[in-house]
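Here the complex is missing a single protein chain, while all its other protein chains stay put.
Per-chain numbering from 1; labels A, B and C assigned in written order.
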Amino acid sequence: MSEARSALPNAKFDGIAHVEDAGLRGMISFRGDLSASKVKAALKAVSGVEMPSQRGCNVTGESGLAWMSPDEILVMVPHAEAAAAVEKLSKALKGQHFMAENVSDARAVFTVAGKHAREVIGKLAPVDMGTFQTGEIRRTRIAQVAAAFWMHGPDAFTVVCFRSGAQYMFDVLSVAAQSGSEVGVY
Amino acid sequence: MLILECPYCGVKGEETEFHGGGEAHLKRFGPGSSDADFETYLFMRENPKGVHLERWRHVNGCGKWFHVARCTMTLEVFGSYSAQTLEPPKEIKDILSAKRPGWSWRNFS
Amino acid sequence: MSTRLAKGGARIDRSKPVTFSFNGKSLKGFEGDTLASALLANDQMMMGRSFKYHRPRGVVASGAEEPNALMNMGEGSKFEPNQRATTTELFEGLKAGSQNHWPSLEFDVGVVNNALARFLPAGFYYKTFLFPRFAWKHIYEPIVRQSAGLGRAPDKETRDADTYEHFYFFADIVVIGGGLAGLQAAKTAALSGAKVLLMEQDPHWGGRASVDGGELDGAPVADYIAALVAELEGMENVTLRTRMMGAGVYDHGYLLGYERLRDHAPKVAGPRHRLWRIRAGQIITATGAIERPLSFAGNDIPGVMLAGALRDYIADYGVSAGDRVVVVTNNDDAYKTALAVKAVGLDVPVIIDARAAGGGAIADEARAQGIRIENGKAIAKVTGGKRVKSVKICAQAGEGGVLEEIACDAVAMSGGWSPVVHLWSHCGGKLVWDEEHAMFRPDETRPPLGASGEGFVVPAGAANGVMDMGVGLADADHAGRKAVEALGLTPVDVSLPMFDQAAEAPLEPVWMMPQGAGPKLRMKAWLDYQNDVKVSDVQLAAREGYESVEHTKRYTTLGMATDQGKLSNINGLAVLSESLGQAIPDTGTTTFRPPYTPISMGAIGGEARGEVFQPLRRTPMHAWHEAHNATFEPVGQWRRPYAYPRGEESVHEAVNREILATRASLGLLDASTLGKLIVKGPDAGKFLDMLYTNMMSSLKPGKCRYGLMCSENGFLSDDGVVVRLDEETFLCHTTTGGAERIHGHMEEWLQTEWWDWQVYVTNATEQWAQIGVVGPNSRKVLEKLGGVDVSKEALGFMEYTSGKLGGFDARIFRISFAGELSYEIAVPASQGAALWDALFEAGAEYDATPYGTEAMHVMRAEKGFIMIGDETDGTIIPQDLGLHWAISKKKEDFLGKRAQEREFMANPERWQLVGLETVDGSVIPDGAYAVSEGTNANGQRNVEGRVTSTYYSPTLGKGIAMGLLHKGPDRMGETVEFPGTDGKSYSAKVVSAVFYDPEGEKQNV
Partner (left out) sequence: MRRYSAFAVAREAARFHSGWERAWRSPQPKKKYDVIIVGAGGHGLATAFYLGKNFGITNVAILEKGWLGGGNTGRNTTIIRSNYLQDPSAALYEKARSLYETLSQDLNYNVMFSPRGVIMLAQTEHEVRGYKRTAHANMLQGVQTEYINAARVKELVPIIDTNGPRYPVLGGLYQARGGTARHDAVAWGYARACSDMGMDIIQQCEVTGVRSSGGKVTGVETSKGAIDCDKLGLVVAGNSGALANMAGFRLPMESVALQALVSEPIKPCMDVVVMANTVHGYMSQSDKGEMVIGGGTDGYNNYTQRGSFHHIEETVRALVETFPMVSRLKMLRQWGGIVDVTGDRSPVIGKTPLGNCFINAGWGTGGFKAIPGGGWATAELIAKGEPGPLSAEFGMERFIEGRFIDESVAAGVAH
């Protein structure tokens, strides 16, 4: 079989910020009792990071955990390891009521980086980008679709949406990053 | 353009992150119920001028349903609370009593 | 004449000339000019024609309140009508043209309306044009429409060449208006630690504060402003924006900021407008005040201007409106205009002051300058046509007997000032009538209420009715403090500059000039310039019983023009109140609605246009479809291939070919859009039993079952195949449009009704690319890929397996929607395109044919399978469709069960699903109804059924249809009539809905 493909391999746009397809990421939608120590241990074992607090996001490299709701965590691992991670979680939590569903291919991931990256997001999402910080994840709306984002570095954002909307997301981010559209507030 | 606070993820978001779900605390009537009860459950609405208890979902967010106490005349929001309850909690009732003395809504007051 | 003065003009740069054109004529202005000031500098006082009477109109104001000077601007894909000359910054190459006239501004045929004005009073159209009946639509209305309207419509094929965007911004305190009050309020708020956004609609800070000179703390006002701006610019917690208007205040502190980025620099790259969607903790409205005209006969003749505007043009642009300027007023402020005119060496023949006692200290100053002042006098009439020629003076107390005629070429009028209360009022802030200053100002005890139930708007300075500069600064500081306190912060003390204001004589309200003016004068005294509403019109409305202010507004169109009554509202209210013999506050105001001044539709739409107008969802195989000439159809936000025409083939021919190829050998369908919901947990079976009409808890792992979902109101809402993946896990397929809806539906019931049930749901729709492999050779092609045993024995009909199919991580479902041997293969989306290619490669020897949604529809109809959205329309219950077999009798409860027991739902008279075959093989038109004898009580033809799906079946070579028919299943073999809108009637025989392979032999091989 051929190589697994992201929705928009190598898509790039340069304007007041740099927008780029981030390729495939391993993502597991985990639902369960987040306060259970067994669950915490299992999640740490597959991701290598501590359980984040409410709306928190602990990411190192391609792995990490992001708080999605009181009973949902997004587990991130390298794309090729997602299926194995699901297996590992299932084994560790056998007998418990939980769900670990591989949703890696249901997502598209972009990075938005540069001095005006905050403004690009701020044009599209109803979120106070003046106070947004590393370590937070925000699930919200970007233009007309549901999305989530966090910061993976200073002035650098990771944006996640559904795969089917990848082209739309790339296009709206590019429009928002068009040359000459600096707002100049951050 | 309302601002609502989701009691699950703590986000204070604008209305476009949410989806209104109509009147709160409806009692479901299933097979065996009377026609009148069933009609009331599906169609009859308080539609009050003033304090209203209603359901919202944080659809562009954490996905959770929750309840909101709101005034339909001023759009003042008194508070939001868990979806997993059959009546507004005491804190919400206290706020309502303080801000709208004598309030009542269906059989709550 | 109006002209450029030799000196002066704080806003213009005389070293930078700018060339522009007006009505095709090339003219010169300076950088910093507005279009209006540049036109005046070129002696172009007349700038347009009025709406109704097509009277010549000159500019009256210098800002956003201008009702007359509206222009057609630009060309081609950047053409835009109704641009206000007073707020249009001049730029090189600007092209403007005046509006609402034919053939030209100077000579307009429409002015005939003016001659007939006496026959065209307010609301005349309600009383006339009544006969003959057809004439309104065909004769009168077209004339009225052509005569009305203002600017030219953009060309019908115009696609706006500019771009627009939105921006979300959050601030503790937003100050609207960058005049002295706004700057001061922002300073107080910022020093107290609040995050502040300050916006100003003009390109300049300071508003009108520096127009009249004066000193603050011993320094010129302009210097004080510059220092204040510099101080604010240096503060981290302050954002300053010019060219940004506070357009509207909405609930919960939502505020629209309309930023005009490129209107003054159209050649620079970047968005033209940016609409800021601001969430403010507190809003301070420092929006200033607007001067009121006076109502005297001829007050609309070009050259009659607001006194403040006339002096703005002198101070800001070095432009004089005329050489001989008569000033007419009821207050002291207008005297400043007389002094300003005099100061640049032009003549003020007279100041006409309606007050018997005249003005205060400033009047003495004017007198000392040698200006003649006439107290207790009024203008009886202004003479002139396209330009003021003279004024006739009379006593204010009288009826207009002319005492004297004075030649002049401009009239500066002032009826007092009204605070700009629009933004205060948008969200429910109330007003109070200030008798002393004759104005409505914000009632601070009744502000608009925010999310917390507390007020969130604070007025400041002139917008709060405080016209005095020194007191205004204190008021602004107070507003800043109040807003800071409302946020729970502690305001810091800010020292305020000293300002010496000379004592002013009080204003005297003058609503008609002269007071006893008769009908002839009142018919020439304009209230609303643009819409041609006169004092006599409002009086007529009152006489006829249109007494509510809203009635008067709507009957006369007062305040409904593009300026939304900024100049006319208060004067109109006063005339109405007088006519009704009641106090002005008893009459009240009309409602202030956003936006403050009109904002571009482009900006409102923002980035959402063209390709990103709405999200378009694509499957992993989308690029292949595009490359293979697919015609698409939108299904929800998805776009699915409808058919794949080849060469010269029509879409219809392609559909037929796709069907025949599939039935004969092998068809491939991109079914990735089907919803796929994972339902897992100890209570998953119990949960699905409630959601589906069928019993799902009894399904064995590895098996598939077709299920129906109803709303709680009983109607069929979705269908699909449910697969039990393992003991605790189900995969529920939904329709293409249904995934998000059904996912939400499941979460709603789990979270709000059965929250103690142990079930989790995830929407895994897009994790999987899904391909329908359909046709007698489908098994062969899968076997060719290899890796999974898909034989009849290993994988029976309605069974599921998974494994490495040709190297792909596949889930394989043996289900059929076409009635053939068929499989649906799901692989992770990242592998979807590759599998699709692999199937075509392996299937080449079987003539693997891609087919689209239309072929899918026809094939399912040939099999009598229902389609959600075709057989159902939100009013259909499963029983109507003969789906009783899918409704569990054993279950006590499921969503919709109780509803289906209601009288009308259980009624055996409901129409039932049948098949239909036309007698002559033709295709029944979409949507046709079956008729029965007679008509109902409302005279409508009785009907007994309707077509729900109708197609040409290439398999059977004739038209087939499904439909709902009264007692249908009992009427097999009968013929029913379907009249078409094409004038033909279609006779159809009632048959079984399963047209193809009724025994199911094809799919069970």
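Keep this in mind: a residue touches a chain if its C-beta (ideal position, glycine included) is under 8 Å from a C-beta of that chain, and two chains touch if they have at least 3 such contacts.
This is a predicted model, so every value here is computed, not measured.
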#### Entry: Chains still shown that are in contact with the chain withheld from the display
B, C
### Message
Just to verify: which one of C:Gly606, C:Pro620, C:Gly681 or C:Pro878 makes contact with the chain not shown?
### Response
C:Gly606
### Message
With the missing chain put back, one of C:Asp468, C:Glu547, C:Glu653 or C:Glu799 would touch it. Which one?
### Response
C:Glu547
### Query
Which residue among C:Gln146, C:Gln501, C:Gln582 or C:Thr975 touches the omitted chain?
C:Gln146
### Message
List every residue of chain C that touches the chain not included in the displayed model.
### Response
51, 78-82, 118-119, 121, 124-131, 133, 136-137, 141-142, 144-146, 148-160, 248, 250-251, 254, 256, 277, 427-428, 519-520, 523, 536, 540, 543-548, 550-551, 554-555, 557, 560, 562, 564, 591, 593-595, 598-602, 604-606, 608-611, 613-614, 616, 633-636, 642, 713-714, 717, 735-737, 867-870, 872-875, 899, 902-905, 925-929, 931, 936-941, 943, 946, 979-981
### Message
Could you pull out which residues of chain B are in touch with the chain that's been left out?
### Response
1-2, 15-16, 19-20, 22-23, 35-36, 38-40, 42-49, 52, 54, 70, 72-75
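To be clear about the criterion, only the chains that are shown with their structure count from here on.
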### Task
Between B-C and A-B, flag the pair that has more C-beta pairs in contact.
B-C
### Task
Would you mind listing the residues of chain C that make contact with two or more other chains?
279
### Message
If a residue has to touch 2 or more other chains to count, which residues of chain B qualify?
### Response
14, 59, 63-64
### Summary
Given the complex, residues on chain C that touch chain A span 163, 165-170, 195, 239, 268-271, 274, 277, 279, 607-608, 611-612, 614-620, 638, 678, 680-682, 758, 760, 762-768, 806-809, 828-831, 833-834, 837-838
### Query
Which residues, counting only chain C, touch chain B once they are in their complex?
250-254, 279, 428, 449-453, 712-713, 744, 747-748, 751-753, 755, 892-893, 897-899, 901-903
### Task
Under the touch definition given earlier, write down the residues of chain B that touch chain A in their complex.
8-11, 13-14, 16-17, 59-64
